[in-house]
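For reference, the structure is listed below as structure tokens.
A single protein chain has been removed from this complex, and every other one stays in its place.
On to subunit A.
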Amino acid sequence: MKQLVRTFLTIILVSIVLLSITNRLNQSQGFSGSNTLTVYNWGDYIDTDLINRFEKETGIKVIYETFDSNEAMMTKIEQGGTTYDVAVPSEYMIDKMIKENLLIPLDHSKLPNLKNIDERFLNLPFDPDNLYSIPYFWGTVGIVYNPEMLGGMEITSWNDLWDRKLRNEILLIDGAREVIGMGLNSLHYSLNDTNPKHLQEAKAKLDTLTPNIKAIVGDENKLLLANREAAIGITWSGDASEIMSENEDLDYVVPSEGSNLWFDNMVIPKTAKNIDGAHAFINFMLDAKVAAQNTEYVSYSTPNKAALEFMPEEMVNDERFYPAPELTDKLEVYENLGKRNLATYNELFLEFKMHRK
């Protein structure tokens, strides 16, 4: 018993000593409790060099945490255990967070670099006048495919996927809105359609695609497509460009019927303690050179017009990832359809998954 008590006491003592040492170290580097900034972002979604630079320039210590789904992020912010100062949700989630009072309005006078952002990406329906959010990256949903494996066949539209030659060649992404949306788009309906009849039609159309579908997968699709496991994948443009940097044979296309246009925006959630620091961080990320460096690292499409000048030309001129305004006008942003409609989408998606070949 005595020995047990002694062991415990030693562990506690060591912990206290270590804690005070970390505290002391942080203070000697100019980081005190009040001068930290907690950033909550998607995994592998920032060039970490930039965090170091921000810390050096401002003396604010950045604590960087990551999440892997909008839903998980929102749950954590709702519970409010951690004081997140900046978060990067997607557009439909921002709409939801505004409605549930989870965001703090931005002070645009502290964000002079906002002028760098392309006007196409400002003042969008999910956040009029950008009261709560600033675009970080944007992109599309489309088809990444391997022309060589398909014998030079070219794919330009969703309906091309129903070709009989493509048996067992398609990897779908495991997302209800993406897949049901693809069904809707192929029938020329809106991605935000909630008409039950249209949704049933879309599901019936998707059922006829089953012979061509190899699997419905998540993030593994990057690995599978790069390894030529299948010739076609439906995915987000950012993932597509990542796959294409692994395997140069692949090509990406935004289908001609239309598709989804998505945004990940920076916001300041209700949990924020260091609101000035958060503004400083957002403004820093909006700087043209910083955004250019970040975009080269992340390889998603940047909404920062001024940054394009500092980026390699072949990146900026790539129509697949920087489509012309005529094309982006045809794309649709997901609206927050509400829980009930989202449940309908997911139920249909489950039914579709259960449809056997």
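The rule is short, and it goes like this: a contact is a pair of C-beta atoms (placed from the backbone, for glycine too) under 8 Å apart; a residue touches a chain by one contact, two chains touch by 3 or more; residues count from 1.
FYI, contacts and distances are computed from a predicted model.
Of the candidates "Glutamyl-tRNA(Gln) amidotransferase subunit A", "Spermidine/putrescine transport system permease protein", "Amino acid/amide ABC transporter membrane protein 2 (HAAT family)" or "Aerotaxis receptor", the chain left out of this view carries the UniProt protein name "Spermidine/putrescine transport system permease protein".
Residue in contact with the omitted chain (choice from A:Ile63, A:Ala215 or A:Met315): A:Ala215.
Within the full complex, the residue among A:Arg6, A:Arg24, A:His188 or A:Arg228 touching the omitted chain is A:Arg228. Contact between subunit A and the absent chain runs through residues 69, 71-72, 168, 171, 174, 176, 214-218, 220, 223-224, 227-229, 339-340, 342-343, 346-347, 350-351, 353-354, 356.
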